[in-house]
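For this view, one protein chain was removed and the others were kept in their places.
By letter and in written order, the chains are A, B and C; residue numbering begins at 1 in each of them.
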Amino acid sequence: MRYLPLTEADRRAMLAKIGVPSIDSLYRDVPERVRLKQPVDLPPHQGEIEVERAILGMARKNLGTGRAPSFLGAGAYRHHVPASVDHLIQRGEFLTSYTPYQPEVSQGTLQALFEFQTQVALITGMEVANASMYDGATACAEAVMMAGRVTRRTRAVLSGGLHPHYRAVTATHARFLGFELDLAEPDPDGAEDLAARIDANTSCVVVQNPGFFGHVRDWTKLGEAARAAGALLIVVVTEPVSLGLVASPGEMGADIVAAEGQGIGNALSFGGPYVGLFATREKYVRQMPGRLAGETVDAYGRRGWVLTLSTREQHIRREKATSNICTNSGLCALAFTIHLALLGEAGFTRLAELNHAKAVQLAERIAAIGKAEIVSDSFFNEFALRLPKPAAEVVEALAERGILGGVPVSRFYPDKPELATLLLVTATETNSDDDMARLAAALREIL
Amino acid sequence: MRYLPLTEADRRAMLAKIGVPSIDSLYRDVPERVRLKQPVDLPPHQGEIEVERAILGMARKNLGTGRAPSFLGAGAYRHHVPASVDHLIQRGEFLTSYTPYQPEVSQGTLQALFEFQTQVALITGMEVANASMYDGATACAEAVMMAGRVTRRTRAVLSGGLHPHYRAVTATHARFLGFELDLAEPDPDGAEDLAARIDANTSCVVVQNPGFFGHVRDWTKLGEAARAAGALLIVVVTEPVSLGLVASPGEMGADIVAAEGQGIGNALSFGGPYVGLFATREKYVRQMPGRLAGETVDAYGRRGWVLTLSTREQHIRREKATSNICTNSGLCALAFTIHLALLGEAGFTRLAELNHAKAVQLAERIAAIGKAEIVSDSFFNEFALRLPKPAAEVVEALAERGILGGVPVSRFYPDKPELATLLLVTATETNSDDDMARLAAALREIL
Amino acid sequence: MERDPVTGTFTGNRGLQIEEKLIFEQGEAGRTGVDLPAPPKVKDRLGGARRKGAIGLPGLSEPQVVRHFTRLSQKNYAIDLGLYPLGSCTMKHNPRLNEKLARAEGLGDLHPMQPESTIQGALELIDTLAHWLKALTGMPAVAMSPAAGAHGELCGVMAIRAALEDRGEKRVRILVPESAHGTNPATAAACGYAVDPIPANDRGRVDLAAFKAKLGSDVAGIMITNPNTCGLFEDEILEIADAIHAAGGYFYADGANFNAIVGRVRPGDLGVDCMHINLHKTFSTPHGGGGPGSGPVVLSEALAPFAPLPYVVHGKDGLRLIEHDHDSAATGKAFGRLKGFHGQMGMFIRALAYMMSHGSDGLRQAAGDAVLNANYLMASLKDELTPAFEGPCMHEALFDDRFLKDTGITTLDFAKAMIDEGFHPMTMYFPLVVHGALLMEPTETESKDGLDQFIDTVKALARRAKAGEAAAFRDAPKLTPRRRLDETGAARKPVLRWRPSAPQGRAAE
Partner (left out) sequence: MERDPVTGTFTGNRGLQIEEKLIFEQGEAGRTGVDLPAPPKVKDRLGGARRKGAIGLPGLSEPQVVRHFTRLSQKNYAIDLGLYPLGSCTMKHNPRLNEKLARAEGLGDLHPMQPESTIQGALELIDTLAHWLKALTGMPAVAMSPAAGAHGELCGVMAIRAALEDRGEKRVRILVPESAHGTNPATAAACGYAVDPIPANDRGRVDLAAFKAKLGSDVAGIMITNPNTCGLFEDEILEIADAIHAAGGYFYADGANFNAIVGRVRPGDLGVDCMHINLHKTFSTPHGGGGPGSGPVVLSEALAPFAPLPYVVHGKDGLRLIEHDHDSAATGKAFGRLKGFHGQMGMFIRALAYMMSHGSDGLRQAAGDAVLNANYLMASLKDELTPAFEGPCMHEALFDDRFLKDTGITTLDFAKAMIDEGFHPMTMYFPLVVHGALLMEPTETESKDGLDQFIDTVKALARRAKAGEAAAFRDAPKLTPRRRLDETGAARKPVLRWRPSAPQGRAAE
C-alpha cells in the first residue's frame, strides 16, 4: 500500500508505546455492534497501472473537446491554457498547502490571492474583490443574499438573460432563506424591461453580460434606475474573457459583480471545479462573503500579506457569518491569476478580440447556409441560432459526425417549446478555420 | 514574443546606455558580407495553440505504445513510470538547473546524484558508480576505452550476445582511437566460447546479461578466465529491471558494468534521452569517465555533497581527460533514482518477478501455437522466437492489426539471412493478459 | 544600493530565499506572455458596448511569470514539504497519479453540456464514485454536486428542511454542539434555522442530558461531527440518533472526520440521515491553498427524494443525467439546484483514483493508521503537554494550554516556534470548548520517523517553554520569509488590492 509509510514493525512499536494490543482496540469508543469486522464489500487495493487502466477506460467512452471540433459554451468555455499555468499550479507548495492561516509560511498563496483580487477588481472595473467562491452560480446567489443584507430588503429581480443554473441556484437559496424572486421570462431577444420590475422592497436587479442568449448590453441605465430606487445592480459574467473587449460592469455602475472565472486558466473538466469571482464597492466590503487577503507588515516592517476581515466569516462569526463558505476555489483562482498574468493587458485584449472575430466569422458562415437565423442582435463569442428543427436533434446529428456543435437551449428549458429550436454556439481562439468549415458543412447537410 | 521580456522602450534605454544606435551595430565585429539582413527563410513566430497543433499533428501519425499492445524491447523497455516521478523531475529546481558546480546552491541535485550512484552500485553489485553517461551504448564504449587505460592493452573481445548498437558504437571509437576489436558472431543460441578469444593483449571481454537474444548466463567463469589473463570483464545490461531477479554483474566478478538505465524511470521516447549507468571497482575510480558526486562537510561541519575527482574530467584535464563527456543524463538519472526509491527492495524485486512471469506466460502462449520456436534457453522478460517466415513481415502484419509485436533481428542484422526469421519479443508489467491474448491470436492468424 | 538591515544583503534576498514584488510592480505595457494570432478583421457585433479605457493589467513575459510564481511557491509550507498536522483538515499525501488522471483526454476536456451520448464514461465515473461512497457509508443515496464541505452542509440541511416541509412541518431550530466547526451554525442560519447550541460534557462529547432537554417538535435536526472536533468518537451516538428521530428531527452528520472511521464504521449504521464527505480530506484531493474541494452528501431513504439536481440514473440506453425535476426519471421532489453544472468532476476523478488505489482493505488500513498515528502522538506527548480529555483519541490528538500555564507563552507563540523548527503548526484555538486548544491530526501518511522527530521537537519546545524562555517564543518565527505579521493593522485599514499609489510598507525589494 504505497501511500502508507507505517510498517508492521512500526505499528507494533507504536501500539506498545500506547499500551494497547491492536489498532482495533483504539476504536473502543465505537459501540461494538456498529464496528465493521470486515472490509466493506468493494474491490481491494490496486496499483497505478490498474487504476489508470480503469479510469482511462472510462475516459475513452467520452468524446472530449480535445478530439472533436467543439462549439460549446453556455457558461463554460474552452480556451487554450498555456502549459506553464498547469505546471505552476501543480507545484507541491501550491497544490498541497492548506488555506493560508499561518501567514509566515503562506506568503506564496497570500500574495497570489492579493494579485488575484486585484486582477478581478481590474477586469470587472470594481473596487474590491474576494479570494474566490465555488463558481459563478453560487457567487450569483451569494451576491443576491448580500444585496439583501446591504439594503435590508427581501425581493430580487432576475433577468431572463441570466444563466438558468444561476437562476436556479439563487432560487434554491431564496426558498430556504425566505426571500422573494421576480424571475423574468427567458429572453432570447434581449428585449425585457427590468427597470419596470423594481419596487420599494427590491434589493437588487441581476443581469448577465453578455447575456445567456449572447447579446451584449450597456446596463448603465438600469443601474441608475436601481440606485434611484435604493436597489443594487448585480452584473453576472459567465465568460470572463469577454471583459477584455466588452465594457466592464464597473463602468456600467454595477454594485456587485458575480462571475464565472473558469474561462481564464481553468479546464472544462465537465463542469467543475470552477472559480467564482466576486467583486463589489469598497463600502460594502464588510458585507461580502468569502475570504480576503490584505496587505500588512511583519515584525521587521517588511511588506507581507495576511487573511483579513475574517470577522465576516464562519470560523469567527459562526451563525452570524456573511456566508457559510470555507473551502473555496483557491487553486482555480491561482490558475486564473497565472493565466491572466501571462496574458497581461495586451494579451487579454487580443484574446478577447480574437474570440469575437472568430465568433463573427462563424456567425457569417452559418448565416450563409441560409437555414439558421442568428437571434442575438449583438454578441461576444457566443450567439443563439434559431434552427428549422429542434436543436437537441441537430446536436445529436452533429455528435454522430464527431462534432460538438453547441448547446441546445432546451437542455435548460425543456418545458418551453418556444425555445426548442434555439442553439447556443460559441467560437473561441481554439477553433481553427477547419473546425468552423466542418461545422458549417455538417450543418448544411443536417438542416 | 512570449519568451522575450525586453520591451521596445527597454531596448532603446539599454542601447542608449551602451552608446550604440541599434542592436545591429553590436554585431560590428561580424564581417559585413556575412551579416544576414533578413530573417532566415523559415516560418515566423507562433503561439502555443499553433505549435501544439503542428506537433500533435505529427504525433498522431505515429502509433504509440500507449495505444497499442506492445512487445518491443531490444534495448528499450516499456515500463510503467509512477506519476510522481514525472511530476518531481519537472520541478523547476531540478529541471532548470545546471550541472551542480556551485554546491552551496546545488545540494538537491548533488544529494540525488549521490543516491543515484549508490543505487547503481547496489543493483549492479559494484563498489562505485558514476553520475551517468549518455546511454548504455556509449557507456559500453567508454567501458572498453577505460579497460584499455587500466590494462594498457589494445584489444577488446565483444560477445555476439552484445546489443548490435553497443557493438557498433564501440567499433566506431575503436576505429578512431585505433584499438582492435574481436567481434564474435551474433549468437542466438548463447553458445559462444569467449574465454578462448582472450589473449595477452586483451584489455577486456564484453558480455551482455541477459543477452541480446534473451538468454541469461552466469559469467563468473569467464570473469575468472579474463582476470587470469590480466583482462577485465565488462558486463553490459540493457534491461535494468532484470537486476531485481538476475544475479548481479558484481556477483559474477565484473570489473566494469555498463548499462542502460532507461527501463527504470524513463519513457521510451523513440530512443532518447536515456541514461547510461557506469559502475566499477573502487580501485579503478580514477580511470572512470564521467562526473562523480562525493560526500564532504561544509564550513560548519555539516554533511554535504560536491562534485569530486574532477581531475579526471575535460574541464580540468582537457586532452588528458578520461572522456570528453560534459553534459550527461542528469535528469534521466534523477528519474531513475526517484523510480527506484519508490520501488525499494520489495517493489524492485517484485517488478522483476512480475516481468519474468509475464514473459514466461507469453512464451508459453506462443509456444502453444506450435508455429514458433523459443530460441532462448533461458530469459528474463525478452526472448527470441524463430518464426516460419521473415520476422520483419510478421511485424508488419501485426502492425496492420494495431499490435506492436516485437523487434525483428533483421532490423539490426539485415545482411545475415540466417537471422531473418528471428523475432525478439518482450513482456513487461504493462502487458495485460488481454494484450497477450491479442498477440497470440494475431500470430495464430499470420503464421 | 544599501544593505538590508534584516538580511545583511543588498537585495534583501537570503541565498535561495528570494524576495518577489507584485506582478503589478513588474509589468510593462505591450509585453505579453501569450502569443496569439492577429484577429481576423471583422465588423464588430458588440452592439456598442465596447470597453473604453485600459484595464490596467501588467504585461509580463512567460519567463517572468514562471519565475514569479515559482518564487512565491517557495514561500509556502505544504504537505509535500513536511508534517502538516492541522487538526480537522486531514492534510494527507496527495498522489500525483490523481492529478494526471484528472487531466486525461476525455475527462479534463469534457464540456459539461455535451450530449449524453458523448459522456457515458463521465457518468459512469460519477456513478462508480457514488457507489463507493454509498458502500463506505452504508447509505442508500448520495448527492454529488456540492462543491465543498460547507456546501454539502447546505445540501443536507436543505434536504432536511425540504423533507420536513414535505411532511407539512415547519420546524425552526437546529441543535449544534458548541464544539462544532463554524460552518455548521453558519449553514443552519443560511437555511433559515435558529441555532441552538448544546454543551459538551466533561468527556468532550455531546452532553446527552442537555441535548435531550433541548428536543422538541420545533427541532428540525441535530448536526453532529463524529468523530467530533475533539478527536473523540461520540460514544452515545446511537442514543442521540434514536432521540432525534423519536422527536421527529433528522440527524445531520458532519463527515469532515470520516477519515478516522472509513472502512471501520458506516455512518448509515449510526442512524445518520445525511452526511457530507469532504473528498479533499478523507479522499485526498489536494487542498490547493484553500480549495477547490468537493462535498458529496450521502442521504438516508427519508431524505433521498429531496436530493438536489442534477443526478445520474441508469436509463435503458445507458446512464442519464437528470437535470430537471419534471423529468420522468426524476423524483419530483428535488429541493433545487446548488451549483452550476454537475459537481466537481475534477475532484471526483482524483477521489475515485484514490479509493481504487487503496481499495476496501487499504482504506480500512488507512483509517486505522490515522488513528494509530494520533494515539501515538497522544501517548508520546501526554506527559509533556496537557491532553484535553482522557482515553484514546481517534484520528487527532487534542491538548489544551495548561502546560503553558504561567509561562507567559500562548498557544499561538508555541505554534510559531514550531514553524521555525520546520513544522506546520497544529490547529489552534479550535474546538472552542477547550482552552487554548492544540489539535493535532497527523494523518496516516506520516511515517513513524517523521512523527518521532515531531514528538521530540514538541517536547523539547515544551521544556524550553517551561524553562521560562518566553521571549524566544514571542519572537518566533525568526527563520521564515516573513516574521509575525500585523493582522490587527491589516483589518483596521484594509488594503485588499494593489493600486499604483498604494502604501507599500517598507518595500520588500
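The definition used in the following text is that contacts are C-beta pairs under 8 Å (C-beta built on N, C-alpha and C of every residue); 3 or more make two chains touch, one makes a residue touch a chain.
This is a predicted model, so every value here is computed, not measured.
K.L.:
Using the document's definition of touch, tell me which of B:S159, B:N328 or B:T421 contacts the absent chain.
P.N.:
Of the candidates B:S159, B:N328 or B:T421, B:N328 is in touch with the missing chain.
K.L.:
In terms of residues, what is the contact footprint of the unshown chain on chain A?
P.N.:
Residues touching the hidden chain, for chain A, are 1-5, 7-10, 45-50, 82-84, 86-87, 92, 104-105.
K.L.:
Since one chain isn't shown, list which residues of chain C touch it in the complete complex.
P.N.:
1, 3, 7-11, 13-19, 26, 35, 61-64, 66-67, 70-71, 74-82, 92-93, 95-96, 357, 419-423, 445-447, 449, 453, 456-457, 459-461, 477-481, 509
We adopt the following convention: only the chains that are shown with their structure count from here on.
K.L.:
Which chain has its C-alpha centroid farthest away from the centroid of chain A?
P.N.:
Comparing chain centres, B lies farthest from chain A.
K.L.:
Write down the chain pair with more C-beta contact pairs when A-C is set against B-C.
P.N.:
Looking at contacts between chains, A-C has the larger number.
K.L.:
Using Cα averages as centroids, what's the distance between chain A and chain B in whole Å?
P.N.:
Measuring from centre to centre gives 47 Å for this pair.
K.L.:
Counting only Cα atoms for the centres, state how far chain B is from chain C in Å.
P.N.:
About 45 Å separates the centre of chain B from that of chain C.
K.L.:
Touching two or more other chains, which residues of chain A qualify?
P.N.:
Where chain A meets two or more other chains at a single residue, that happens at 2, 48, 82, 87, 90-92, 342, 429.
K.L.:
In chain C, which residues are in touch with two or more of the other chains?
P.N.:
Only 29-34, 36-37, 59-60, 62, 66, 70, 95, 97, 99-100 qualify.
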